[in-house]
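Missing here: one protein chain of the complex. Every other protein chain is in place.
Here is chain A:
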Amino acid sequence: MDLVRHLYYFTVVAEERHFGNAAIRLGMAQPPLSQRIKRLEEELGARLFDRSARQVRLTEAGRLLLPEAREVVARVERLRELVRHGEARTLKVALPPDLGATAIAALVARFREESQGLRLAPAEMWTADQVGALSEGLIDVGVVRHPVTAPGLRFGQVLVQTPGVLLAETDPLTEGSSVHLQDLAGRELLLFPQEGEPGAHAETLSDCRRNGFVPVEVHHGIGLGLVLAGSAVAFGSEVSLPGVVWRPLLGSPLAWRVSTAWRVETPEVAAFAATAVRTLKESAGMTDEGAAPVRQVRRRPAMGFLA
């Protein structure tokens, strides 16, 4: 039997939880699909699906097999692709959409320059989507925001980005050279999507609260239209967009931790991870993790204990 092909059928059924739907996705009839799954179960000597319920459920053995099967399928797919493209191998990379045009361009250009003969296929993806894409083998390596955890995920060196604030040029806060988080009180915030960046989203809002900024409303997205219109402020690196002014946040109260992530380490992935660290430091102003400032509280007697 073609074990890899059978494993692929298995992953599709596991995702769909339904033989009929899986068959449609695979472009085949249901009976041969059921037969092939049965044959895979015989080959492995274990039942992979519990078919007694209305919905197909993975057995414990099936659950254990699923990530491994995905990896085998992805690796074999890569292997075929390598052969197909000959020398022109492709490294599929995902980057956060709000990393900034300059940083993305610098990263892609630098990697092309340093890794001749390797084609870079970059895509924009939020952290949560990258985790899924990595486990399915759709991408080889990503640049993710922490905190993030997923079984089998491995991370490169963690860098820290201390975002500033983007304001409409009509905002009176642009008069100062820097802005305190507390000064943003009463304003609405435009932040990356919660479902795309669940960890960093929660951490950013909690840091804002701790520093005296509770946004009246949180909008999700990356288009700076709301900032331009003066309806919201956003955090991020400096951008050159007429009508939008960037100011550093006083005391660097926010620290976004960023690193590369992968499941299968290849020399290409390692090379990309090294390039990413260097480029993000140079073009995106990121620093080593230890450099993140700690929150200071300066005591004043009028706010003292029981004062």
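Throughout what follows, a residue touches a chain if its C-beta (ideal position, glycine included) is under 8 Å from a C-beta of that chain, and two chains touch if they have at least 3 such contacts; residues count from 1.
Basically, contacts and distances are computed from a predicted model.
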item	value
Complex member absent from the view - protein name from UniProt, among "Cation:proton antiporter", "Indolepyruvate oxidoreductase subunit IorA", "Beta-lactamase class A" or "Phosphate transport system permease protein"	"Beta-lactamase class A"
Absent-chain contact - pick from A:55, A:116, A:149 or A:177	A:177
Positions on chain A where the hidden chain makes contact	175-178, 180, 182, 211-212, 250-251, 253, 293, 295-303
